[in-house]
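First the structure, which I've put down as structure tokens, then a few questions once you've had a look.
Every protein chain but one is kept in place in this view of the complex.
Let's turn to subunit A:
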């Protein structure tokens, strides 16, 4: 094999990844826009749906990338993703919510620190909880780690809901060894079952103000109001800009994780995934490597949770059910565990087709046709089919689109595990090697079946 040949292969691979990503994103966006046009969405509706789509592609892309570090690279079977997300956003809320006076309104306050501090605190605390879970649990085999993590995420959710942690009273002065802290906060807490209202400054506004871009941004909003959308364009533009911000974060996640994956550290992780005993025998302290990878991934999941929920106005414990964890897993499996590009694309396809797709169709149909009320149950929906009147059935399907969506997701997951365990986009797992091991002419056949089980050896 000549050097040119090798270089050609590398640049070909690079181009393929980028073009594939652009093609997938382009197809999803094009489908949304065309469907919007066909059903007569206005400009505002179009931009809103694009912003929504971008948001979910961003968050699922990020979370799938973080999960890929656990499962795709290291083979750690974490099904407690949502726990780390919850910790991240709750800590951010606790740190950054403005304080309330003691004995005042029933609303719970926070420490009133800047949002940036809150985000850093959320990420750090999520990482620390990752350490707490991983420190003892990593010596268990894969399916036991799964149980520990899912139980952990449920413990987190019950803690959020419990009245014990609903409010704390913060003492007026806290004496630390040499100096005294006088926090402005009086009552803080997790808000119990009612959740927390995120009444800190809007994250986007806070960021733009820090970057001294707020005035130009408001000017741009004014410009859009004069030219394109006369009626209150700010929420639409906010959504779009936040989506772009999320894509920038996805890019940073991607850079960080692909650098990690290619580093000597990442190669040890992949070696652990393939065969932990061999990595151990080669003198690698595999427990420490697994620990570091788990903590880093948990911190990134915390950040993902913060970016998902911190701009939503309020958070409640039911948002942090294990379902979200399963969504992230489906995204990762779609893209194919073991590759960063695959993880992001899996997140994008999951968000665009399975997560937002059915809801979008429902909204489109409801906007396009004036429809009556849906029948109350399945029996009433099917009965008119006998007289060839499908409308009640269609209405019922649309009305229960959130259940239907979950049924489809479950079926897709089963189908993937049966037919494409290596992911929809084909086998993309990176080898635990710094050089290209593939021989010219033909893939290594023994690799073909191992992607979705993370190289688990039996």
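The criterion applied here is as follows: contacts are C-beta pairs under 8 Å (C-beta built on N, C-alpha and C of every residue); 3 or more make two chains touch, one makes a residue touch a chain; residues count from 1.
As a convention for this text, contacts and distances are computed from a predicted model.
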For the complex's missing chain, which UniProt name, "Neutral amino acid transport system permease protein", "Metal-sulfur cluster assembly factor", "Ba3-type terminal oxidase subunit CbaD" or "Peroxiredoxin family protein"?
-> "Neutral amino acid transport system permease protein"
Tell me which residue among A:17, A:154 or A:202 touches the hidden chain in the full complex.
-> A:154
From the list A:221, A:257, A:345 or A:409, which touches the chain that is not on show?
-> A:409
Chain not shown, touching residues in subunit A | 77, 79, 136-137, 139-144, 146-148, 150-152, 154-155, 158-159, 161-164, 166, 193, 276, 323, 326, 329-330, 333, 376-378, 400, 403-404, 406-407, 409-414, 417-418, 421, 449, 452-454, 456, 458
